[in-house]
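Missing here is one protein chain; the remaining ones are kept as they sit in the complex.
Right, chain A next:
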């Protein structure tokens, strides 16, 4: 009894001094030490981007290799994780961020079965991508460091069951390796419940409840194990969640995070982010721009404004901030809105609307620089009523209206009836941003964009301004290339 306790204490101490010797992490120990609320949030948001990317890759049915490539690209931007051999000074910091982010998201995603399922799937995928990418030796060290409850099968035992092991191997080996090389192949014994997929297909030899798994199949055990322990851990986290009440700042943050997963990660988008466009936009240009570069939500607001010569409050807010970030100066904005509300007297406009427009530019009231609304905000806050025209058409339109609207808005840019079923089925499964991204791809094929490339490096649409600015960049690139062609000839 005493010795058991001592061992436990020793283990705890060992873990607390242990930093991050391995790149891979099973996340079975919570992070230690103090964390600021900002760090808490950044780590989580950056990780969420990656997970959301993985989700949308699944929704788009990307093949594994492609999914992996896109995910790794995103990781290199937001969640770098270098090999130990890289000898970078910041590997330690990278790993801590990885560790912390995972645990914060656990808190956010343990709260419903749906969220747990999606989180586990995305996390297991991320783990698998990293596992496959890991340096062979470092991976081996990582596996050694963990007690998976795998027993090595001794050579005598391999000999004893040689005929059964061979028979099991014959169910899956490719034709050339008709006979397994039992001397060279390593086998592990694991409880059969850890490898149900191998058991179901009779790909392993079973004895007394233990599956004899060849080392080649080892990775499938590791993934299964990762998934299983994460599922369990999330339930444990759920049980203890109420204790977090002690810090009231955390709950709204967690809510935000879990919504981000449902709607794509919100990205801040300011005019400085859009580097390529440069030039200022004038009120005259908006109409033309809307037809060539606007996402559906903004296109819809613009068309409504033109038709009704008016927009209701939330519509003005959503569209006005979008135009501001797009590069419309306050003077041009006032001109634009004045011209658009053509049925209105100057007096009424000045009294009722001018202030609000100036306010949104931070020139009145508390003079805040309001950012444009992200997809997440548009999808989830201020749900539109029947008279409203704000919101996300992919989510808030009926499927019939959506299809009609898509055709009327985008057929000049190459969208056809045959594209609709794919968009509709994505919408039906609740992946609105994926639907929007797909429309972006379809309407930019002329600029050389291919299916799966997304707005940028496979990224999905998460912000209307990202959509518009990327669209303008693509157009500019094509123009520049054409210019080059002209000078050459």
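We adopt the following convention: a residue touches a chain if its C-beta (ideal position, glycine included) is under 8 Å from a C-beta of that chain, and two chains touch if they have at least 3 such contacts; residues count from 1.
To be clear about the criterion, contacts and distances are computed from a predicted model.
Novice: According to UniProt, what is the chain that's been left out of this complex called? Choose from "RAB, member of RAS oncogene family-like 2", "Rap guanine nucleotide exchange factor 4", "DNA primase" or "Phosphatidylinositol-glycan biosynthesis class F protein".
Specialist: For the chain missing from the view, the UniProt record says "DNA primase".
Novice: Out of A:52, A:108, A:153 or A:168, which touches the unshown chain?
Specialist: A:168
Novice: Of the residues listed, A:197, A:255, A:457 or A:480, which one is in contact with the missing chain?
Specialist: A:197
Novice: Which residue, A:146, A:210, A:312 or A:359, contacts the hidden chain when the whole complex is considered?
Specialist: A:210
Novice: On chain A, what residues meet the omitted chain?
Specialist: Residues of chain A in touch with the missing chain: 1, 4-5, 8, 12, 29-32, 34-35, 37, 40, 107, 113, 163-168, 170-172, 175, 178, 191-193, 196-197, 199-202, 205-210, 236-237, 240, 243-244, 246-247, 250.
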